[in-house]
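Data first, discussion second: the structure below is written as structure tokens.
A single protein chain has been omitted; all remaining protein chains appear in their positions.
Order of writing sets the labels: A, B and C. Residues in every chain begin at 1.
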Amino acid sequence: MSGTFTKAMARNIFYGGTVFFFLLLVALTVDTTTNLHKSDNSANLTPQVVAGKHIWETRNCIGCHTLLGEGAYFAPELGNVYPRRGPEFIKAWIQSQPTGAPGRRQMPQFHLTDQELDDLVAFLKYTSEINAQKWPPNIEG
Amino acid sequence: MARNSGPETTARRLPGDLAIWFFILAELLAFGVFFVVYAFTRANHVELFNAEQLTLDRTSGAINTVLLLTSSFFVVRAVQVAEAGFSRRAAPWLAAAFACGAGFVVVKIFEYAEKIGAGISLSSSTFYMFYLSLTFFHFMHVILGLVIIAAMWNGARTGRYGPGNMNGIETGAAYWHMVDLVWLILFPLIYVMR
Amino acid sequence: MKYTSQSVALPYFIAAIGLFVGQIVFGLAMGLQYVVGDFLFPEIPFNVARMVHTNLLIVWLLFGFMGAAYYLIPEETETELYSPKLALLMFWIFLIAGAATILGYLFVDYNTLAEMTGNNILATMGREFLEQPLLTKIGIVIVALAFLFNISMTMLKGRKTVISIVMLLGLWGLAIFFLFSFYNPGNLVKDKFYWWWVVHLWVEGVWELIMAAMLAFVLIKVTGVDREVIEKWLYVIITLALVTGLIGTGHHYFWIGTPGYWQWWGSIFSALEPIPFFAMTVFAFNMVNRRRREHPNKAAVLWALGTGVMAFLGAGVWGFLHTLAPVNFYTHGSQITAAHGHMAFYGAYVLVVLTIISYAMPLLRGRAANSQRAQVVEMWSFWLMTISMVFITLFLTAAGILQVWLQRVSDTPMPFMQVQDQISLFYWMRLWAGVVFAVGLVTYVASFFVKGESKPLITP
């Protein structure tokens, strides 16, 4: 390999390139943040939805399910469970767990109150109305 | 560091530091993929792209091409002068190159201001997404290039470069020519070709 | 071992291996739950097992990184560690906090745990990989700061090599980006957006600096290639990693409510992400081929080369498979994601930690290399774990392709659970591959206890 290859130059290019691409990421992040309200359904982000998100988190739902495709892959996608099943089915389903069917995957009983169930459903409704660029491909998630 | 010490003047030599050439290859790859993706996406939305392309200011695009080419020429002159052993005399050439690059930035800012004023953003349409993404990605390269030219200017002014020490100035020059090179495709692709 | 304070690395490495064993035990349990759904229910539901599995992975890798730093920073900077006592204290704090957290997961209801640990003051729990209680998260920050203080002070008083600088940059980045785990807005899209600033900017950003620095350190030691050469290439490789990986974050912003342009930015830049991994593989093989000495520790060389190849396959190739937005539209959140996750973590981070352990452990135990017999056992464990991981990945990929086909591509899409039943054969095969992996891990642990004539340490 003819020509020069110095550690100092390689270092400068590393720092320059890193700063450059990090700034680019920040620039895109700024644009995303300013335009996020167009897609994030924040108009419907009520205190009840936030309370529902808290239920979602403190029951570690993400440990089995996916939400908008992120989470574990053990149980169904719930980003669109609201249009798939509707509010009453969701509440009844959560209340009737676990099924106890031998050999089948089991969901724990969380003993949620009616209020908590409503909050959780509100959160799932809000989530289903986020503009996720037409994902998932169909209602089965 | 056996730099240019051989007696044979005809030996092939990569100008500048090898490290910048890896960086340049990565950049060319990124730009190349971006260009090709643009072209194939356009093939599916020809009417949209043709219509919105007309809203771009071709003349400022052409002016910017001239500015970048001229700036590149000045950098070549700076390298030639430094190579001849006159580091300090390279400084004005680099200053001129910087001025042209800064001119590019100014023209581009006017162009962006006009588009943003018209309410156009990355999310307006596929065409504007590409127009803004590609030109902004390139725009940031111009800014980085200007920082590098300023550093080279400082080096030249303090007499750092000469036939025995061309690595810094050649490395910066190679990067700047790359910024020019991708614009040579970007301009006809996004502003002109229909 | 050239500096006595390097010996603080020893407990870190032992803890790492111990937690690794725990991680695999829970991995096997989950593998079984995939096919025998009510296994261990309701004592250890899947979500608890998974949380333990992934959190143990993160914690033992962090133990590995810290141990690696305590081992290589004194040697690189040519000075004793600033405070070995602080390092040992942090070891115990981190181990006890980590163990308490895992026990909390296992024996306390997650909601109760959240209430007990201040989640109502600042809600940070219940997000994938960041399930740790607030107290644990704060503990991690404190341990990380004390660790970074210790390492940075060591470096300030010693020689500043490229390897130590890159290692330190990576570790500082790790600590800084972890701070985003404290940001959990009610807006789910924002939550997810910045969640990736921890997860992606860790594993496809700053962790790659740590990994490259660790690999470069071992390569210098086992090949004897000139430091200048290795350090220049180190810079080039990490430049490529960050140039592609930073904007590559966009491949997580396709379907979570973020603007559509991320599909383009994310696809284009993450499509280039295999390049640094490929460069790392070429680099590792190149350096070994140009070696100037025959290091007695053959096993360490094998782990190092394995890191290059498996990181390229797992992170590079399997990442590329589903990184383009039109493909990811169908594969997002399927078993293909799981396949990629397994091989990428194993190839890049598990192997690099095992590489440094393989190199440093004999030295910490007062010998240049283990006995021939011990090394043979260790190399067997490499092949058992690596090959079984390849099969785990292949079976999950097959499961994923079938899942995507039945549930998402087909004109008559099937419900999730029905599809899971259809692909259970692949889950069974994955489980058996996992059993082989566990056998490999037992072999690995056993290799530390194999007797035989070890190579004596010759102090230069």
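By our rule, contacts are C-beta pairs under 8 Å (C-beta built on N, C-alpha and C of every residue); 3 or more make two chains touch, one makes a residue touch a chain.
Keep in mind that, in the parts below, contacts and distances are computed from a predicted model.
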Name of the absent chain as recorded in UniProt (options "Urea ABC transporter permease subunit UrtB", "Acyl-CoA dehydrogenase family protein", "Cytochrome c oxidase subunit IV" or "NADH-quinone oxidoreductase subunit L"): "Cytochrome c oxidase subunit IV"
Chain B residues that touch the omitted chain in the full complex: 4-7, 9-15, 21, 25, 28-29, 32, 35-36, 39-40, 42-44, 46, 50, 58-59, 61-62, 65-66, 69-70, 72-73, 75-77, 79-80, 83, 85, 162-164, 166, 170, 173-174, 177-178, 180-181, 184-185, 187-189, 191-194
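Throughout what follows, only the chains that are shown with their structure count from here on.
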Inter-chain pair with the most contacting C-beta pairs: A-C
Centre-to-centre distance between chain C and chain B (centres being mean Cα positions), rounded to whole Å: 38
Centroid spacing, where centroids are CA-atom means, of chain A and chain C in whole angstrom: 23
Chain A, residues touching no fewer than two other chains: 5-6, 10, 13, 17, 24, 31, 35, 38
Chain C residues counted as touching two or more neighbouring chains: 232, 235-236, 239, 243, 259-260, 265
Residues of chain C touching chain A in the complex: 30, 33-34, 36-38, 41-42, 45-48, 50-51, 110-111, 114-115, 119, 123, 125-128, 131, 162, 184, 186-193, 228, 231-232, 235-236, 238-239, 242-243, 246-247, 249-250, 253-260, 262-263, 265, 329-330, 332-335, 337-338, 407-409, 413-417, 420
Chain C contact footprint on chain B (complex, rising order): 19, 22-23, 26, 29-30, 33-34, 37, 122-123, 129-130, 133
In the complex, chain A residues that touch chain B: 1-6, 9-10, 13, 16-17, 20, 23-24, 27, 31, 35, 38
